[in-house]
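Here's a structure for you.
One protein chain omitted, others in place.
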Amino acid sequence: MPIQYIFEIIGTVVFAISGALAAGEKSGKDWFGVTFVGFITAIGGGSLRDMLLGSYPLVWVNDVNFIYAIIAGVVIMRLFYNSLDKYRRELSLFDTMGIALFTILGTEKTIELGFHPVIAAIMGMFTAVMGGVIRDTLTNSTPVIFRKEIYATACLGGAILFLILNQFDIHRTANFIISGLFIISIRIMAVYFKWSIPKFG
Amino acid sequence: MPIQYIFEIIGTVVFAISGALAAGEKSGKDWFGVTFVGFITAIGGGSLRDMLLGSYPLVWVNDVNFIYAIIAGVVIMRLFYNSLDKYRRELSLFDTMGIALFTILGTEKTIELGFHPVIAAIMGMFTAVMGGVIRDTLTNSTPVIFRKEIYATACLGGAILFLILNQFDIHRTANFIISGLFIISIRIMAVYFKWSIPKFG
Partner (left out) sequence: MPIQYIFEIIGTVVFAISGALAAGEKSGKDWFGVTFVGFITAIGGGSLRDMLLGSYPLVWVNDVNFIYAIIAGVVIMRLFYNSLDKYRRELSLFDTMGIALFTILGTEKTIELGFHPVIAAIMGMFTAVMGGVIRDTLTNSTPVIFRKEIYATACLGGAILFLILNQFDIHRTANFIISGLFIISIRIMAVYFKWSIPKFG
């Protein structure tokens, strides 16, 4: 079983957890609603990427393990639900790990399909953030990319770092880890030091 | 003309009616807006299913009869518009019939394309509910699947029933009718007995 597949499954569980958390916090959500939102969050970004690239079949449509991974994520979320306030910081780390994983997986897949590095960086970021954007749109929230300012930008930065290191003779797994940790570090520091992107106007 | 085609056209008219009803109830909608919302409601779920499965060409893109069916649905809606309050129950039955029809059509199509039954059940439900979800997102309403609690779940149940009966030596049309009536019955009983899905938290 290749390491990339294991990472994709882990990323899916992690994103389902973060999606179920977002949905569960809105009062009145039932099991179906929470699972649906966890599902959309987990598969939204990768599905959009593959549909834009015309890369069929979509990963999860051809492999039900991704569906089981999502159900596992929702159940895990439920187990920790009553002690959410105690583990809030750890839970937000799940989302950060998820976007780091999915950014690199999406960037790598796009470049391997033969597309231009600029497109690969955009698709890496899309893989990471668009599941959350669709989730927020469905739940009538302000999309995450407009709220947390260093969020999608960290993904874009990590994707670009991955593409640059990819030009040199660096082992793929090493590059994967370096670029992933870069995204995680930027996100954590951005929250800690309250970094933000300059305003447009 | 195969029975499946007739069902698809009927489902399209019915969904255009229910979409036009939802749009028309928002004050200030003009003919274009109502037709647009009827259109999105009618083709949204099936289009999303086919785009996720990579099943091209999309049904309505290759057959303008679906466009005429949508226009017919909007016109029918307008004819009954002034007596809406009298026929409200009948109109909500249209939506229920639409989701029942589209669930089974979507499940069957996915399984015939060779996908896993779990994916077929999800796609059946998507075919039925995602047109309404897109409609609600565009009109800034809470998506229908988060409001009516036994709604998408009834579709999912009907899709699973269809897939189980499909394993046995039951005639396709009989299975179609049984599973469709199952969805309609669940929905009607859910409204009547005020059934709901257990809360997540």
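The letters A and B name the chains in turn, as written, and every chain counts its residues from 1.
By our rule, contacts are C-beta pairs under 8 Å (C-beta built on N, C-alpha and C of every residue); 3 or more make two chains touch, one makes a residue touch a chain.
Just so it is clear, the model here is predicted, and its values are computed rather than measured.
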Given the full complex, what residues of chain B touch the hidden partner chain? 20, 23-24, 28-34, 36, 47, 51, 56-58, 61-62, 64, 67, 78, 81, 137-140
If the missing chain were put back, which residues of chain A would it touch? 51-54, 115-116, 118-119, 122, 133, 137, 140, 142-143, 145-146, 149, 152-153, 196-201
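Throughout what follows, only the chains that are shown with their structure count from here on.
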So what's the Cα centroid distance for chain A and chain B, whole Å? 30
